[in-house]
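In this view, the complex is presented without one of its protein chains, the others remaining in place.
Going in written order, the chains are labelled A and B, and every chain counts its residues from 1.
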Amino acid sequence: MVDMTTSQPKRKGDTTFGHIAYVLRDNPVTMLAFAMLAFFLGCAFFGPALVPYDPLATNAARALEAPGWDHWFGTDNLGRDVFSRVIVATRLDLTISVAAVALSFVLGSVLGSIAGYWGGWLDAVLNRFLDTIMAFPLFVLAMGVVAALGNTVENIIYATAIINIPFYARLVRAEVNIRRNAGFAQAAKLAGNSDLRVLAVHIFPNALPPMMVQVSLNLGWAILNAAGLSFIGLGVRPPTPEWGIMVAEGANFIVSGEWWLAVFPGLWLMLAVFTFNLVGDGLRDMVDPRKRT
Amino acid sequence: MTDTSRRTFLKLTGGTVGAAMLPFLKAMPAQAQSSGRIVVVSGQTINSLDLHRTGTNRASYQVAVNCYDRLVSFGTKDAPGGGLSYDYNVIEPELAESWTISDDGLTMTFKIKPDATFWDGRKVTAADVKWSFDRAVSAGGFPTVQMKAGGLLRPDQFEAVDDETFVITLDQPSKLTLPDLAVPVPFIINAEVAKANATADDPWAMEYLHTTPAGSGAFKVVRWDQGQQLVYERNDAWVGGPLPSFEQVIVREVPSPATRRALVERGDVQMSFNIPNKDAAELDAMEGVDVYSTPIENCIHCLCPNFNFEPFQDANVRKALAYAIPYEAIFQTAAYGRGAPMWGGEADIKDIAWPRKSPYMTDMAKAREHMAASGFASGFEVPLSISLGLADWMEPTALLMQEAFAEIGIKTEIEKIPGANWRSAALVEKRLPLHLENFGGWLNTPDYYFFWAYKHGHLFNSSNYLNEEVEQLVDSTLHIPMDDPAYAPNIKRMFEIAFEDLPRIPLWQPALNVAMNGATGYEFWFHRQLDVRPLTTATA
Partner (left out) sequence: MDARSKMILGRLAQAIPVVMGVVVISFLLTRALPGDPAAYFAGPAADEASIAEVREALGLDKPLFQQFFLYVGDLLRGDLGTSLTTGQTVMADLAARLPASLELTLVALLLSCAIAIPLGVLAATRPGTWVDHLCRVLVTAGVSMPTFFTGIVLIYVFYYLAGLAPSPLGRLDFIYLSPPHVSGFYLVDAALAGDWETWLGALKQLILPAATLALFTLAPIARMTRAAMLSALSSDFIRTARAAGLGRGKVLYGYAFRNALLPVLTTLGMVFSFTLGANVLVEKVFAWPGIGSYAVEALVVSDYAAVQGFVLAMALLFVALNLIIDIAYALIDPRIGLN
């Protein structure tokens, strides 16, 4: 972070914090995105404690009620409160995407660093392996993994992580590769540091900024992926609330006029992904305005 | 020929769209749309035009029904949920003109209709029947098993005496043989066409008939786009029954139930086959759409506790389950009140009606009593398994059960199992401790149901239930006539044991729902597939 910010022309304030504040002021959309991120994090942490109803409690007498004062988002076919389910689902959906992205981040970093630093046959083998994964239709690969391992939350995380690994590994490999013979790396090695130490302490941190951007964009994608898996029936187990499953189940009720079952979780899902995407954009602005797209 | 001239030509031919015309036709002429044609949507996919082939799925059985004839068929009666239903108690001729059964019940002689012809114009002979039956008992898999249920095991039981006389010889008399000839499996194939397309590796022409039916039935297949549509066209020379009213029937596959509902509701299609209970309940209330909900004979949705799982060996635990189930809530939320309740019946069994209400009802006090009296008073944990493919009724059912069972200390986790795994886990390996199941017997007698679902080792006995008395009762009852003096007492005894032991806890008898908009004449069949032959245009 520091490395990147100092390379920029000094505007108002020369600290990292100052730069962030500058970018936020300059870009109202990013500001909004961070506010929404705070909202979703709030839902994830405190939502289950604050919702008006037990998200799992059925009430057959009040099934399929339209949104109203009692039930802000209406009730589903078993009489469960859609609002409570949507809010409580935030934690699970965010957990899935964060865990999946963290896993692919770590694995991708290790694989990419090794290939980028040592090169040679290791690099060649890893590249072919990543090509192989990339050559798979990714969503179908995730489906296959979940179908083979069974549909539990952990397996959805693994499947989402696997299809994301190549992106991180490629990124790290490229960043490490161009720096492995750089002056500061040579100097560190000459100073008696082991290869591993040079790689981990001196070279790898340089790859972090672009990776943080990738992480944020990927979080949104991971949510969509998990929701898609749920949509075709390979998602989390009922009665656990999850946005994708709620949209999938609610979809059958739209035509009969009970639109709230699918629309609210769908909107929430969309807003969450939207938030992550905008935050990713914002992070990119902070890391390197020139790369902004 | 330009597009316009082609259409003019079609108008000249009076809207009769011949099979030969179809490949050249791009858009259907307007008048064919209003009369002679019906469009049906279904969520299931047809994967073969030959029922005998390995891997043919259920939806494909409709081709055997609509394109082929059997020797006999079932009669027709008014169905309880509106519309018509097949009548298990009446056997009618289809390709056979008449039949006689010897006094010892071992020899059945069929006379084939002299004017019956295959689509290619050749006369239907007893040799064709023999070849088709030989094929059904030799093909292996499902067709062979179904033939066996009627005592039809080997080719040497079938004999073509002359062109119009066909004889079946049985090892033992059975009340199931004649009805078994009316199920979709023993359909009659044009053996000459089939043999001409058979190879040394494929003596039964499985590859050819898979895509090209060769029969004598009411409809021919003129077009099959796998995964999209099947187009039937009437065979005007059909002698198996009254000539169908529609000249052309298009069966479109639409996976999304919401889309199917919108289509039939807007009148873009005339029929939606096998619609969800909720849609049935709502469409029924609408103007212009007719809904037929026929309770499926000999079929019950059940909760099955597996006897291999220790807590369920305790009769008190099983009874606690039966008293804890919120039957009415399940029936309303999962079935939307479609079908027939199977709880709260009288304890005293006076008749042999089946499916029948169990003597259990929701009574949490009794459920707790039974739990307290069991060896598992402190409760236990168990997965409650449901099939992904049947999630529309299984999932709400399981969710409501999960809540109720938690109250008596049985903690369940709902496990959704995908299609391929469901069959092997539930029925073949029988390893699911607690699961939902919905066996329905094709042949409509209680002993037939018990044969499949209560005998140890049999496919639908997914509870691993074993009771020596039931074994012996089923064996001695299965083949005897229903008017045999031993029949009714045997059946009543089976019911008693089944309700006492509870390897299957009945929930409700499901209904098959069909919505029609602009057509009528729907007939329910035990095979739960679409019979397009009796359909007609609705007259306003």
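Some observations on this one:
The definition used in the following text is that contacts are C-beta pairs under 8 Å (C-beta built on N, C-alpha and C of every residue); 3 or more make two chains touch, one makes a residue touch a chain.
Since the model is a prediction, treat every value here as computed from it, not as a measurement.
Among A:20, A:37, A:78 or A:145, only A:145 touches the chain left out of the display. Within the set A:18, A:48 or A:228, the residue that contacts the chain not displayed is A:228.
When the full complex is taken into account, the listed residue touching the unshown chain is B:54, out of B:54, B:89 or B:102.
Residue-level contact of chain A with the missing chain is found at 26-29, 128-129, 131-132, 134-141, 143-145, 147-150, 220, 224, 227-228, 231-233, 244, 247-248, 251, 254-255, 259, 262-263, 266, 269-271, 273-274, 277-278, 281, 291-293. Where chain B meets the missing chain, the touching residues are 3, 22, 25-28, 33, 39, 41, 45, 47-48, 53-58, 140-142, 144-146, 149, 210-211, 223, 225-229, 250, 252-256, 258-259, 262-263, 266, 268, 388-389, 417-425, 427-428, 452, 459.
Here is the rule we go by: only the chains that are shown with their structure count from here on.
For the pair chain A and chain B, the distance between C-alpha centroids works out to 46 Å.
On the chain A side of its complex with chain B, the touching residues are 56-58, 60, 63, 77-78, 147, 151, 233-234, 237-239, 251-256.
Those residues of chain B lying in contact with chain A across their complex are 256-259, 261-262, 265, 276, 278-279, 282, 326, 329, 332-333, 388, 391, 395-396, 398-400, 402-403, 413-416, 418.
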